[in-house]
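Note sheet for the following structure.
Excluded from the complex is one protein chain; the other protein chains are retained at their positions.
This part shows chain A:
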């Protein structure tokens, strides 16, 4: 066995030199050894037309693309709301049945139920236009990061837009940054579900926000991050609410010498960042909405001046 592996290693050496990626090396090894991944197996699967047994549905729009309807019904979905949504969205009703079948096959193979698979497609219809290899590659990238299939499946079912991310580096860098903040895989998945915009924001913004939360606001309880959408906010949004509370005297940075278990009396991150402006101003800060709006405008001006000042200092340094 060891000889065999050594042979394979030598034969794939040239390719490794070119790609210089560990992940591609593993893939090549698996191919040479005859161990196919889930993605490979799904990609190689032939799409088989199933016979559809359609049951009459009262409220279902008969004018919609009948093949698509029949196909969805063939998976045992009788929920009228879902069927109505499919009819309402032309991108779903007019798409090729083979595209539906392709995505459904992938999802069911990965362990999702048929109804969840359809719901996921309804959530993000652009999935139908992605190639099966791309979907599988993205899914495998997520699994590689998390080293868990269940968590990834749940996450993708809730945020199918993550399958459109093709860059492995993007996924890994954000995953690692989030893991560094919240320490557990489940919490990372929870954060990504609640604020998917993290995947599309710049990494420096995420760094800045996490630094601000840990160094200025001194948030010590990692569980608080996953319960709020704060990591999906921009630094300005985070700062404006924190500074407002700080100036109102409603947020005191906790003393690091005091145990975490002793309540600080500060509002939680969720209370600060997951509330409407009115709720935040009236309930959390104890002032009027007008005051918060005025403060926001003042802060925006200050932010602009800070930015210009930092730009000027940067140019001076150069």
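Everything below uses one rule, namely that a residue touches a chain if its C-beta (ideal position, glycine included) is under 8 Å from a C-beta of that chain, and two chains touch if they have at least 3 such contacts; residues count from 1.
Everything that follows uses one rule, which is that contacts and distances are computed from a predicted model.
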From "Ras-related protein Rab-25", "NOL1/NOP2/Sun domain family member 4", "Molybdopterin synthase sulfur carrier subunit" or "Pescadillo homolog", the hidden chain's UniProt protein name: "NOL1/NOP2/Sun domain family member 4"
Which of A:142, A:225 or A:244 contacts the chain that the document leaves out: A:244
Contact partner of the left-out chain, one of A:183, A:222 or A:293: A:293
Touch criterion as defined above, residue of A:87, A:199 or A:285 at the omitted chain: A:285
Chain A residues touching the omitted chain (full complex): 244, 247-250, 285-288, 290-291, 293-295, 297-298, 301
